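If you scroll down you'll find the structure; I have some questions about it.
Yeah, one chain of the complex is gone here, protein chain that is, but the others are all in their spots.
For reference, chains read A, B and C in written order, and residue numbers begin at 1 within each chain.
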Amino acid sequence: MDFTFSLASFLSFLVAVALAPLFMGVILKVKAFFAGKQGPPWLIKYYTLIKLLRKGSVYSTSTTFVFKLGPIVSFVTALMLLLFFPFAGLPPVLSFHGDVVILFYLLGLGRFFTVLAALDTASPFEGMGAAREVFFSALAEATIFVIIALFFRLSGSLSFAEYFTGVHAVNLWSESAALIFLVLIALFIVLLTENSRVPVDDPATHLELTMIHEVMILDHSGPDLALIEMGAFFKMLFYSSFVSCLLFPFHTGTPLFNVIIFYIIMTLVYATVGLIESITARYKMDMVPNFILTSFALVFFAIILTMEFVQ
Amino acid sequence: MNTFFIALLFIGIGGLQTLITYRFYSVMKTVAVTAIITGCALGTYDAVMRIFQHSDPLVFSYQWLQIFSFSLKLDTVSAFFLVPVFAICAVAALYSYQYMHDAKRSAATANNYFFYSLLIISMALVVCADNLITFALAWEIMSISSFFLVIYDVHKKATRDAGYIYFIFTQAGALFIFAGFGFIYSQTGSFSFDAIATIPEYTKLVAFILILIGCGSKAGIMPLHIWLPYAHPAAPSHVSAVMSGVMIKMGIYGIVRFYLLMEPTSVLFGQIVISLGILSGILGVVYAIGKQDLKKMLAYSSVENIGIILLGIGVGMLGAASGNKTMAAFGFAGGLLHVFNHAIFKSLLFMGAGSVIHQTHTGASNELGGLMKTMPVTGRTMLIGSVSISGLPPFNGFISEFLIFYGAIHGLSLHGASFVFSALAVIALAVIGALAAAAFTKLIGVVFLGEPRSDKAANASEAGFFMGAALSILAASCLIIGVWPDYFVQAAFKASQAIPLVADFAPDSFMPIMTNIARTAALFLLFFVAVVLLRKILYAGKEITRSGTWGCGFTQPTVRMQYTATSYADSMVAFFRPFIQVQKKYSGIDKIFPGKTTYSSEIHDTSEIGLNRFIVRPIVYALSKLRWIQHGNIQLYIGYIVLTIVVMLIFI
Amino acid sequence: MLQLVFLIPIIAGIAVFFLPVKIGRMVLIGTAITHLLITALEWFHVTGPLHNKYFSNTPEGMLVLAIMSFLFLFISLYTISYMAEVEMSKEPTFNACMLLFLGAMSMVTIADHIIMLWVAVEATTLMSAPLIFVRRSKESLEATWKYVLICSVGIALALLGCFFIIFSMEMSNIHVPISFSSLSDVADQLNSVWLKAGFIFIVIGYGTKMGLAPMHTWLPDAHSEAPSPASALLSGALLNCAFLGVYRCHQLMHSAGLGDYSSNVLIAFGLASMLVSAIFILNQTDYKRMLAYSSIENMGIIAVGIGIGGLAAFGAMLHMIHHSLIKSSLFLSAGNILLGYGTKSIDKTRGMLRLFPKTGMSFFAGFAGISGFPPFGIFISELLIILGAIQAGRYVAVTIFIFCLILIFAGASRLVMQMIFDENKEDDRLVPETWARALPPIILLLTSMALIIWLPDSLYQTIQSAISSIGGTIHG
Partner (left out) sequence: MIHISNILLALILLSVLLSLRSNRLMALVKLMAFQGVVVSAVPLVLETSHGVNVNLFLFFLLLVLVKGILIPGLMYRAVKWVVVDREIEPIIGYHASLFAGLIMIVFSVYVTNHLQLAMFSESHKLLMVTGITTMGAGLILLMARRKAITQVIGYLMMENGIYLIGTALAKQVHTQYVVEFAVLLDLIVAVLVMGIVLNDINHTFDDVDTTLMGQLKD
């Protein structure tokens, strides 16, 4: 494992962690804008987290220790993602050949325990959410791993650092732009799925029957809920960064400039999510698999294309 | 005398003495379990030593029936397979000490131990066999002894049916293997393994496919897996643990061994194996999601894991045929390590399921629930097993899946069909992993979490000490291999060096990456502990209250309203509909004020339906149409003779 | 000296007709032991080889004789206790016919003269008919009628075949004794068309007796209706004798250079037999008939093995030995079952494991043995036949072979498992099992087991020299 303690890497990691809740505010602002409202303050998510951390918790009598494991594991796995991600082309804190695989599997671990925590409550609604979560993410997983395969085909590498740092970084401006464009769309669909955004899931709906992620954490409260929320922010940040890195090559030479561009693009990505949430409605639940399969079809098409492109 | 034989001797004595001492139930059990565990421990030690010390393979040959020899050869691959054979059987024997508790059935128990030890010995012989005849002999003994183990509860109809189905599959499989041997023998003219590499490529392929069918029916490769979901639930749990954890791997061993002996150069071998792997893996796990019986579900999960193993081996074969060292070494090592890992967590899960069934007397997951509170040890170990089998870090399942993945992804640098197969392998692995998580969240969530769905589940209590101990040992191994995989990975790579292409594959080509994986897992654990502590601090001095689950406004929730295993699986199963058939029975609502209504759904195995509809029934029908031959009419009987003469004279 | 093997049983048999039952039983056992002794002496060449116009001790004949002699001892021991149980009024007739039957069969094994062989085979029909017929029920009469008539027709055809062979010799103006051994020496000069015709008629004729489909029709009836000791003897010994006739003729064909033709004929008959038994073992309702069909199957296997030759011929010879041992054991167990339940219906003989543990165990072990599981010998013989068949490039044959084996196993194992393991609410045992009747089948099974662990060298040599005349080699 390349663990060269570089201050820049560590700082960029900290900045990312710190900014994750802020970007969620961006989405809310965009949605408010389209609804013609003023919207909550930019720092709303920070306030929420602090409020939650101050509170105590109520646990259902049905639950066991698994219920408490859920938030912890999902938080830790999401945090680990950020450790390995090269924000703005800066080398990540940790990196090694093959880290992509373990990171996505760790995300799977997080999901495993979130789902278990939901099932632990004995609530029919949470079970429903859990079932949907595992199903949709299983489909998204296929897309993700095709993307990994594709990137290996393009760059011969298996870690985020190798993908997005250096001059041979994979992005829209490289020679295989057409493929990356397909990946980009697919990845954005995965982003929406994995983070439970419209049109896959509507975090703002009021009917539990129609939810996926939100219904799973109904019974969590206090610091536990804060951990889950934080985990969700990290995950969103990770996917957005992934998309951003594909959109633009961050090797202008000036790290600070890179960082600024990076976060501008990040803001745009979040804004797009917000935009989509404002102008589209949630799909019917049985349409969702088709939506995710679209992403799979795109990347599968892309990887078949590489048989021609890369020899 | 060699340690290996001493080990077998101990195991044999442990089994044989039961036939004499069966009148003294607890003496018989204690002696049997002790002897078997001692033998297995010795055997494990011997096998481990053989993997890591560069000693010459143990060779043993005994002239038998004038023209054959009973030959054994214990090389690294054999030793690698011996470790799970001995280790898992020892743990399962420990488990059986309390699981087998019916002193009234002492004769049946004695038989069980006798065939159990015979099974261990025969499995050890299968992996050490060094010629066709020895392999066939050991294979058949393994089949018949496992058959007797399956039909322990012979007074139940389901058990008898299961035994019957298993019996047929095992014998048919053996005949296919024999046919494969025939093709080998026809070219080499000897029973020995030595000259197999020299036979023509075409014959190799035919022989390999026949052996693949034969071994595949034992391993539970997809269209041939039908016996698994019958036999595993029927057998006593320690037996299903051994059968599913170890015995079906003998099928894998057969495939690997004959592949190694043949040293084929065609990519077709790898492609066939990968295709079967994908089929078994994905459909296996979908059925595992769909099935609600605890052990049936685990049986299908075995099919899935066999698929993963085949993917690994297939990737390795493809790599070896295309000259890609990384692919060959990682694919094979991954497949082999998954054999070992699956042995651990699948036996853990089967024994855990056994404890549940033992305590609640039901295996239907829709009747269970909330057992984590009443059966803490079983619940926690099953949780670990479930995480492991879903291939998630920091447990052992991830390590082997990672190796396979790594190998497969390196296959992407190939061209043409090999590229497509590698890509499919990658996708399949991902999908299998994600769906396995779905299957096992269902298992843990429905059986151990939530509220009990029936009185049986509500009144359960923890299983006995030895049963818990066995589960704990296995659960600990899962974590140990996941966090410190070095030795295990090395062992797997040592075994995979039997492929000539990667014989010189140096440890520095794989060790760094494994160290990184292990460190990441350790880092995860570190963070995990840190956050646990952080959470303690956050909750320090705060009010923590307990109350009922929030019913989303519904004020009178009952346990019957919980999401069941069936509903959990429904949408996923529906997605795979052409491959999985769901039969729903719903009486419907027909009145304004609806009365009682019923709904039930059942999942049918498409391969089983296909086998029934397209093979068994037509054959039985056609044959029953020929029954007039024996009509009892003597005049026509003489007519047959006359007709035969006429026909024969025409063809003179 | 060798002629004693058939003379003694015949004389003893005639004597038993007139002796009281108790002494008759003693004579039966005594003759069995004597017969075994003579066979043993002959086997170890103490008495020296025999070659005259009519008789000669060939390796294959000795093999069949040895199996028969061994079986007969245990079957006769079983008979004593079986007959004591059923209290048959015609017991002296039965015992006498057993002995006469043994004599006739022994004669088959050492006959060398073509007509002498035929006479001996004819005699076996005559001597065994009363064995089937002894109960005089409607069914047994019907079975006997079919047995006698069909076998007589078959054997008459075999006689015609013999004439053809003799004629083929005359066509070529050769003057040698019409015995197989002398004919083999001049076989290449024989007229091939007439030899072929002769072979066809002999295969059909003796094949009727051996139970090759489609001439097998009498076999399930006779084997199921005969008292169990007789069934055991019919299946374990008589079929081998008939096979010997076919085999001798195949040898002759082989030395005449027509081995390919006769091989194909044998394989075709063998596969047909296996297919036919597969048809009837599926959904069989009578366990003795099931065993009878299984005999047809195994005779088919032997025919296929011999037809393929090479390694498969060795397999076929081993198969013959082990089939005799195991099938006799199964029929003896079936006798115990019949005594215990009083019915031959599979549906009504459930729960043997609980009601008749010893018989149940030996029956199941026998079934496992006949299905080719170790530690019984059929495992090796079937494996060798499959290997040999593929080596000989007979892919179609081996496909049908394996297909039939699977079908038969699937059919039979369902029935056997039902008999042994199924629940049985009732508790009435007509006749409790005794060691006297449970032991002989077990000993036969143990013998098969012993022969797979350690095959005596002399046996091995005998098999080798028996198959060497049809080009059967063990290596390559």
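Operating definition for what follows: a residue touches a chain if its C-beta (ideal position, glycine included) is under 8 Å from a C-beta of that chain, and two chains touch if they have at least 3 such contacts.
Nothing here was measured: the structure is a model prediction, and the numbers come from that model.
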The chain left out touches which of the shown chains?
-> B, C
Give the residue, chosen from C:3, C:152, C:264 or C:343, that touches the chain omitted from the document.
-> C:152
For the chain that's not shown, point to the residue among C:166, C:186, C:436 or C:450 touching it.
-> C:166
Which listed residue (C:141, C:186 or C:450) would be found touching the missing chain in the intact complex?
-> C:141
Chain C, residues in touch with the chain not shown (by the definition above) = 115, 118-119, 122-123, 125-126, 129, 133, 136-139, 141-146, 148-149, 152-153, 155-156, 159-160, 162-164, 166-167, 170-171, 175, 178, 220-221, 224-225, 280, 284, 289
Contact footprint on chain B, counting only the chain that is left out | 627, 630-636, 638-639, 642
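Keep this in mind: only the chains that are shown with their structure count from here on.
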At what distance in angstrom does the C-alpha mean of chain B lie from that of chain A?
-> 35
Whole-angstrom distance, CA centroid of chain A to CA centroid of chain C, is 77
Multi-chain contact residues (two or more partners), chain A | none
Of all residues in chain C, which are in touch with two or more distinct other chains?
-> none
Hey, which residues of chain B end up touching chain C in the complex?
-> 65-67, 132-133, 136-137, 140-141, 143-144, 151, 154-155, 157, 160, 163-164, 167-168, 171-172, 175-176, 178-179, 181-183, 185-186, 189-190, 619-620, 623-624, 626-627, 629-630, 634, 637-638, 640-641, 643-645, 648-649, 652
Which positions of chain C touch chain B when the two form their complex?
-> 145-146, 149-150, 153-154, 157, 193, 196-197, 200-201, 204, 208, 214-215, 217-218, 220, 265, 276, 278-280, 282-283, 311, 314, 353, 368, 371-375, 379-380, 382-383, 386-391, 393, 398, 402, 405-407, 409-410, 413-414, 417-418, 421-423, 452, 455, 457, 460, 474-476
So in the complex, which bits of chain B are touching chain A?
-> 369-370, 372-373, 379, 383, 387, 390-393, 398, 401-402, 405-406, 409-410, 412-413, 415-416, 419-420, 423, 426-427, 429-431, 433-435, 437-438, 440-441, 444-446, 449-451, 512-513, 515-517, 519-521, 523-524, 527-528, 531-532, 535, 538-539, 542-552, 557, 559, 561-563, 567-572, 575
